[in-house]
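The block underneath contains the structure these notes are about, expressed in structure tokens.
Every protein chain except one is present and positioned as in the full complex.
So, subunit A:
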Amino acid sequence: MGKYIFSRLINMIPTLFIVAIIVFLITRMIPGDPASVMLGPQASREDVEALTEALGLNEPIHIQFLQYIGNLLQGDFGVSLSYNQPITDLIINRFPNTVVLAVSALIIAFMIGVPAGIISASKQNSLIDYSITTISLIGVSMPIFWLGVMLVLYFSVNLGWFPATGMGSMDDGFISYLKHLILPSITLATIPTATFARITRSSMLEVITQDYIKTARSKGISEFIVISKHAFKNAFNPLLTVLGLQISSLLGGAVLTETIFSWPGMGLLIMDAIEKRDFVVVQSTVLFIALIFVMVNLVVDILYKVVNPKISYSTNKGGTK
């Protein structure tokens, strides 16, 4: 097991390297240069050139890339051009906010989506099954930027229940913090909730026709235990895969949600950085998210073993199964 984890960690390096190259190239393709954005439209040509030179942006692109990678290898994410702060600090400030949002969304999604899928499967072809399937189909197809705006319009503007934007501070009390959190996390949770419901349903449907479910029923245990213990644990594997993918997509989906609600997380940081042509911030934050992505996938692969005792890990080529 230790060997397996080690080889998986080694395998991450090329993945992250490729992500770094792609992000580096894409950011350079965005029209506009950071120096003129930073100095504003009134700046003189000389000032802009001087700043460009000072930022090291006149170097050939491959030299810039090598410098960037060199710094990364020393654990240095670089310094933001626009904030004038080490990017590590920016990430340390912003990432916990994104985590709070993503985790709340994930909890909502799991608490609603999974039971909905289980109910749907155990009452297959009933009215409640059709309702859940229809609602979750709408859920997965919902554009979340639109949903976010609608929620703000109704609950913040019309009803005034929740603040429209920003992140409350714990200093104003937990209630205020929670109020700020509710709309963004519901918005972010929509797609994962619907996805969990759909995956849980199809996975449960497959499991409940298995012989061991008949065995469980023949023991005289209650239907609730048959479903929640015997069926659900077997139906959990596909759900775990989707869970891993959803965590990553929550971090990605957070860009939209954070922008709508001005939530000061990683997503908003990336959006700002793109507008300001702050290449270094974009590169480093995207790379950081990629790192989170591969780590989550590794954790998921390890969890498979916990859920399914049949899976064993061999170390050859880092393959699973």
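The rule we apply is simple: a residue touches a chain if its C-beta (ideal position, glycine included) is under 8 Å from a C-beta of that chain, and two chains touch if they have at least 3 such contacts; residues count from 1.
Quick note on the criterion: contacts and distances are computed from a predicted model.
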Per UniProt record, name of the chain withheld from view ["ABC transporter ATP-binding protein", "Cysteine desulfurase", "Circularly permuted type 2 ATP-grasp protein" or "Chemotaxis protein CheA"]: "ABC transporter ATP-binding protein"
Given A:Ala216, A:Met266, A:Val280 or A:Val294, the one touching the chain that is not displayed: A:Ala216
Residues belonging to subunit A that touch the chain removed from view: 125, 209-212, 214-223, 230, 233-234, 307-310
